[in-house]
Every structure is written in structure tokens, then in C-alpha cells.
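Note that this complex is displayed minus one protein chain, with the remaining chains in position.
After this line comes chain A, so read on.
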């Protein structure tokens, strides 16, 4: 996997998730971050820090990104969400415009 094709997502606690750009860009917010003209720091370094998203949630989100790609390409499976994560997940989703 080449570095240019991936992006590092960092949670509030400092955990790093390296995911494909393609997957990360499922989020419209991340998409804008990485494509906006001019060069924001995130685009230069290929990493994004989310001080307001916990590791658990960010992990779930990353799973969701990949699930979404599969779903979009026609593989219809369930995406399991633990009830206790629901609310935080929804807020993060609103933030990330996913």
C-alpha cells in the first residue's frame, strides 16, 4: 500500500488508524480536507487528528468506511452497532458528514 493512497486518522487518545484514502473519503468532511485547494496541514502530512472522537468510535467509523465501500459495490451485509455506541457514533457521523 503506497503512502499517498492512505491517510492516518488519529483519535482523541492518540491511537492511529491507517486507512485507504478511498475509504476515508466516504466521509464528506475528510474528503474536503484532503481535496480542498491550497494545502492544509492535513493534506500535506496525510494525517488527521480528531480531538473530539474517542478511539472506540473512530475504530467503529473506520470499520464503517470499509463496510460502506463493500455495500456500495453490491455486497449487502448488516453493519452491527452496539447500542451503547449509537449516540456518539451519530454525533461523529454528523461531524464527519458521513
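Quick notes on this one:
Simple rule for what comes next: a contact is a pair of C-beta atoms (placed from the backbone, for glycine too) under 8 Å apart; a residue touches a chain by one contact, two chains touch by 3 or more; residues count from 1.
FYI, contacts and distances are computed from a predicted model.
The chain that is not shown carries the UniProt protein name "Cullin-3A", picked from "4-aminobutyrate aminotransferase", "Mediator of RNA polymerase II transcription subunit 18", "tRNA (adenine(58)-N(1))-methyltransferase catalytic subunit TRM61" or "Cullin-3A".
What chain A contributes to its contact with the hidden chain is residues 28-29, 32-33, 36-44, 48-52, 84, 87-88, 91, 95, 97.
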